[in-house]
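What follows is chain A.
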Amino acid sequence: MSDTQTAPIKVGLFVTCLADMFRPEVAFATVKLLEQAGCDVEVPAAQTCCGQPAFNSGDNHNSRRIARQTIEAFEGYQYVVGPSGSCIGMLHHYPELFDDRDPWKQRAEHLKARAFEITSFLVDELGFNAIESRFTGTITYHDSCSGLRELGIKQQPRQLLAEVAGADLREMQEAETCCGFGGTFCVKYADISNRMVSNKTGFAADSDADTLVGGDLGCLLNMAGKLKREGRDIQVRHVVELLADMTDTPAIGEADYDLGQPL
Partner candidate 1 sequence: MSRADIFANIRRGLRRSEATEAQRETVRQRLQQRPRNIIPSRSQHEHDALVELFVRMAREAAAEVVELDSLEQLPCAVADNLEQKQQHELVLASDSALTELGWAAVHERVECHQRVAQVGDQASLTLAFAGIAETGTLMLFSRPDSPTTLNFLPDTHLVVLSKQAIVGPYEDTWDRLREASPGRLPRTVNMITGPSRSADIEQKLQMGAHGPRQLVIFLIP
Partner candidate 2 sequence: MDIKSPEFKQSARIALQDANLQKALGNLKAGFPGKRASAVARMPEFDALRDQARDLKNHILEHLDLYLEAFEARVVENGGQVHWCRTSEDARQTILQICREQNAKTVTKGKSMVTEEINLNEYLEEHGVQPVETDLGEYILQLRGDHPSHIIAPAIHLNLEDVSEAFHEHHHRPKSDDPAVLMAEAREMLRKQFAAADVGITGANFLVAETGSTLIATNEGNGDLTQILPKTHIVVSSIEKVVPTLEDMSLFLRLLARSATGQEFTVYNTLSSGNRRPDDQDGPENFHVVLVDNGRSDMVGTEFQEMLRCIRCSACMNHCPVYGAVGGHSYGWVYPGPMGSVLTPQMIGIEKAALLPNASTFCGKCEEVCPVRIPLPKLMRHWREKEFEKHLSPKAVRWGLGGWAFFATRPGLYRWASAGASRFMRLLGGRKGKIRKLPLAGGWTDHRDMPTPTGKTFMQQWNERQQQEKQR
């Protein structure tokens, strides 16, 4: 399927709010990978957020409104792909928002069947592993909860990272334990969240890796913020940056550089 000679696969990119706002590089890296894998990528303008903040706060009314908007925005794409297990996981929850008689339920199911997190899309759906990237350093991988437990993402990023020349993966202890982000949890239960992220940064440090990698910006911002506050010398990056050979930009939370572009 990765053969670019065949008709291109039409993919709608689900940008995700955090990539959009905090780290556009992640979305660009995703586009690059998809194009390398022979996809024709478009970015539907009618998308916003997946709706998870409303959904997890029990606000089903607004969750439904956002779900309908997202379903419509991605109508007509063969696949919907995004750089986040959590946001794509949310798209997979959409059918739960509509009852069986609601025609939106069908449409939600249809979206769910086409929605993939980027690493699992490349590996499971396209069988793509022609990664052309180089990264010198030791890395450790944090399994973000939604990707891991809702979408079964575990081996896919590791399989792709193994193709990155020079990257040496060292698993940390409790790679599968939550980092304490949890969306609004990290501000509503700041003390508990702080304990969880401290445990995580401790394990990351113990692994002796110099770069902490993961597939969800929420968790990565959380862990990077903590590492910076603790003054630990560990860089944090989204997995697609390594896979797309886009690691010349500063790591997350580490921008002692000219902002490059005018505000």
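Candidate entries met the following condition: all candidates are chains of the complex that A comes from, given by their letters.
Just so it is clear, a contact is a pair of C-beta atoms (placed from the backbone, for glycine too) under 8 Å apart; a residue touches a chain by one contact, two chains touch by 3 or more; residues count from 1.
Worth saying up front: this structure is predicted, and the values here are computed from it rather than measured.
Note on this complex: chain A touches candidate 2; the remaining options among 1 or 2 do not touch it here. If you check the complex, the residues on chain A that touch candidate 2 are 15, 17, 19-25, 27-28, 43, 45-49, 51, 53-60, 62, 65-66, 69, 73, 145-146, 148-150, 176-178, 180-197, 199, 221-222, 224-226, 228-229, 249-250, 252-261, 263.
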